[in-house]
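Quick one: this structure, given as structure tokens, is what I'll be asking you about.
In this view, the complex is presented without one of its protein chains, the others remaining in place.
The first chain written gets the first letter, and so on, giving A, B and C; residue counts start at 1 in each chain.
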Amino acid sequence: MIKVGIVGGTGYTGVELLRLLAGHPSARVTAVTSRKEAGMKVADLFPSLRGRIDLAFSTPDEARLQDCDVVFFATPNGIAMNEARELLAAGVRVVDLAADYRIQDVAEWEKWYGMSHGSPDLVAEAVYGLPEINREAIRGARLVANPGCYPTAVQLGFLPLIEAGAVELSSLIADCKSGVSGAGRKAEVGALLAEAGDSFKAYGVAGHRHLPEIRQGLGRAAAQPVGLTFVPHLTPMIRGIHATLYARLTADVDVQALFERRYEGEAFVDVLPAGSHPETRSVRGANVCRIAAHRPQGGDTVVVLSVIDNLVKGAAGQAVQNMNLMFGLPEQAGLGIVPLLP
Amino acid sequence: MIKVGIVGGTGYTGVELLRLLAGHPSARVTAVTSRKEAGMKVADLFPSLRGRIDLAFSTPDEARLQDCDVVFFATPNGIAMNEARELLAAGVRVVDLAADYRIQDVAEWEKWYGMSHGSPDLVAEAVYGLPEINREAIRGARLVANPGCYPTAVQLGFLPLIEAGAVELSSLIADCKSGVSGAGRKAEVGALLAEAGDSFKAYGVAGHRHLPEIRQGLGRAAAQPVGLTFVPHLTPMIRGIHATLYARLTADVDVQALFERRYEGEAFVDVLPAGSHPETRSVRGANVCRIAAHRPQGGDTVVVLSVIDNLVKGAAGQAVQNMNLMFGLPEQAGLGIVPLLP
Amino acid sequence: MIKVGIVGGTGYTGVELLRLLAGHPSARVTAVTSRKEAGMKVADLFPSLRGRIDLAFSTPDEARLQDCDVVFFATPNGIAMNEARELLAAGVRVVDLAADYRIQDVAEWEKWYGMSHGSPDLVAEAVYGLPEINREAIRGARLVANPGCYPTAVQLGFLPLIEAGAVELSSLIADCKSGVSGAGRKAEVGALLAEAGDSFKAYGVAGHRHLPEIRQGLGRAAAQPVGLTFVPHLTPMIRGIHATLYARLTADVDVQALFERRYEGEAFVDVLPAGSHPETRSVRGANVCRIAAHRPQGGDTVVVLSVIDNLVKGAAGQAVQNMNLMFGLPEQAGLGIVPLLP
Partner (left out) sequence: MIKVGIVGGTGYTGVELLRLLAGHPSARVTAVTSRKEAGMKVADLFPSLRGRIDLAFSTPDEARLQDCDVVFFATPNGIAMNEARELLAAGVRVVDLAADYRIQDVAEWEKWYGMSHGSPDLVAEAVYGLPEINREAIRGARLVANPGCYPTAVQLGFLPLIEAGAVELSSLIADCKSGVSGAGRKAEVGALLAEAGDSFKAYGVAGHRHLPEIRQGLGRAAAQPVGLTFVPHLTPMIRGIHATLYARLTADVDVQALFERRYEGEAFVDVLPAGSHPETRSVRGANVCRIAAHRPQGGDTVVVLSVIDNLVKGAAGQAVQNMNLMFGLPEQAGLGIVPLLP
């Protein structure tokens, strides 16, 4: 059994890791840290886990994270960049669910995240944990930067088109809609049910931190910079991201075949039949991205619909998928949960 | 035009007062205070009011509340008890939407609210602002204690039965369900859409602050103490309270006729036809309590269903109704808004 | 008082007309028809209207619609095209809230709506009822085609850019999100709370009936055909449309100034300060379109955010606005309702 530590277990990605790992056949959570809730039983804070986990939150010091085989950082940005080094030195593998190691250009990262980076050297080593493009590198990685939720949905939706050189790269558009759990388990007026319920809005149009991450990923696939307009929106639901992607075709390709071929054999990317409209609930609670590609009226604009559960394929599930790869386990181990519908 | 001041204009009862008073024919808001947002335009914080109110928030000092004819306290508990006296001395009438003046037994109040009362003498003077039982006293009042949201729905539902001496007083039950705006516009994890959405729970079963207020009101009507079990619940919606009331009949009364007679001529209490089930949305945004009375299977248990919008008849609308009475205006002035359905 | 008839009063646009007209100073509803509910009191079906309207539904025959000054068709598509002629002949003005008279190209209409048109000659006479572009024509019209909900939000958002010749016309994108009331008050599995709740999806990507209507309107403004990709989505809320519009600028214009100038003096279009993100709840229940225009990172892609309440500015409110114009009333008569927030 792989011994797993979770740093920052009181947020949504933390509790989601606990939910997924409770059913993992080859991993066992041995430490969950929280400075604020240290001493409290995990299942007292999250009664959904009663009978499934017996641990209490501990301080990072008490947790003896060095005894773990792998540590997940389910923390705010700026923690893992300072705490990962020591664990790596102790031979522990690290998966950071925050953004600290996602952007290779450290100056760019510092601009968007508003802090100096504590470990620029480790950024270079970190492997970007999107298995569908980086599987082999992840297998050998000590340090994995788990992708953001929007970046996962957007990259999986655009990659087949970009890799095939089938679209104009200068004017990509990603219109994305997220459930409110993406904002985290933080007390903020804007995320109250009385504020965010029964309403819809865009946010961060001037610039969102996931923009440079997506541009980096698409630019790598294109082997050149891409022009991307990214508009995130908040939709009154709990889980789920729906990315609606627009691109201009440069050739008359069969987009359905293109997507099916690209994701053939991928366990966690499901290309729907032509003409489909994936609903976010069709992936609720599960580690899967469902994608449909359209060419409305047969024109030269391709519209890709890509849905994930932001907490699973967009966070904790992808982290477990990465762990499976890092430890030579079957990639699907512990990730067989059927989506909850209705 | 009556000059109106609002102390604490950034919460839900504050913005609701602004919405209602924007359409009032005989009142004009001349000051809205907020220490935190002083200087900000009201309509910048609440874009729903753009073009409808041109004021900015001011500090209580700047606001010159003494120049108002009436001041509404839309503040947390414990503010009006200290600030009302000076205004009253200046000849300003006061309506407190918080709980400071609701409970005549000051010791009881201090026990439930966890603070010493700043103005015990004013408590005795304050009139409990439920017009359907206190109309004449309100007309002459300088200081009105606007009822709580649960107490409004529960009292209006029980009063006809109690006044008629038709039910056992020892075992009344009020099972109440509230939308989340009742918790106020405060950053709290438990009220996040991701926490309170798509879920249902009871809270405060051991004791909720509205219990003594309801007991006081029902006890007055009964002219003796009553035994009441009150269980509030949080339901995943924004506005609305549904009170489901249970009592044992002591006589074979025609409950439908009893309710219709009691509320005949009341503009803001609507007794539905026998067999009805009021929905909270049927009062959304409007100053009305809709009530249906049932005797399931013709037995001796009476079930009363009473719905209000917690922010209107349960708070700001009732406050305006009280203001209308205090200033000799038509009781319905400014309160003609049709509920928003769907 | 203008005598108003409503054909098809049991749907959401019908009940919304009733809500708005209940407070109109110069109009009175004298007939509401419904074949299915004939004989039932309107307020028995919609308890939100108790005490506000005393009419019962009548059959179209009984309703003596010819005695009205104006008749609103709040019916499914294909009714007004057959029934308007007789009313017009009797001197009654007609506002059709369905799509029968919206598309000037009858063949195009028949293709999208799947039926033959019953009155092609009247289509030519009908005035497209978007006051912000057609005010004078509406004043003199006998027959007004009230715009669709998406077309209202999208046209108001694109018009300033197109009229100024500031954007590429070949690749406009409208990514729109609607609450479920847009689907009408019809029993359909897909619109159940258990299906559409807590989930998000696109629909009609291959082609939606509002596409030709939007293209017609934008094409008129441009005086040439436009290329538009229109993707509607269903979002788990009741009311509201959020249109996110994308266009490529052809000149370095000040988009904020452009929008402010275009809508100066318009009572029902509110251009927000630069950098704003309008929420649909900021227009809930009110006849207003709020718009914000952005140029992310100062690039050449303009992003316009345009929100309306689909049942008000997107349907019944706009219909009342049109009626006001047709009868020489103040354009804002009866439309002063403040949005309901929260």
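Note that a residue touches a chain if its C-beta (ideal position, glycine included) is under 8 Å from a C-beta of that chain, and two chains touch if they have at least 3 such contacts.
Quick caveat: nothing in here was measured; it's all calculated off a predicted structure.
Of the candidate positions B:Gly51, B:Pro76, B:Gly184 or B:Pro342, contact with the hidden chain is made by B:Pro342. Touch with the chain omitted from the figure is made, among C:Ser34, C:Thr75 or C:Ser181, by C:Ser181. Contact between subunit A and the absent chain runs through residues 12, 15, 19, 22-23, 46-52, 181, 185, 197-198, 238-239, 270, 272, 276, 278-279, 281-286, 290, 336-342.
Although one chain is not displayed, subunit C still touches it through residues 12, 179-181, 183, 185-189, 191-198, 236-238.
Mapped onto subunit B, contacts with the missing chain fall at residues 171, 173, 175, 177, 179, 194-195, 197-203, 205-207, 227, 229-231, 233, 235-240, 242, 244, 246, 248, 275, 277-281, 284, 294, 296-297, 299, 301, 303, 305, 307, 342.
Everything below uses one rule, namely that only the chains that are shown with their structure count from here on.
Chain centroids computed from C-alpha atoms place C closest to the centre of all protein C-alpha atoms shown.
Relative to the C-alpha centre of subunit A, the farthest chain centre belongs to B. For the pair subunit B and subunit C, the distance between mean C-alpha positions equals 36 Å. Centre-to-centre separation between subunit A and subunit B, using Cα means, comes to 45 Å. One inter-chain figure worth recording: subunit A and subunit C are separated by 39 Å, centre to centre, where each centre is the mean of the chain's CA atoms. Along subunit C, residues 197-198, 238-239, 278-279, 281, 284, 342 each make contact with two or more other chains.
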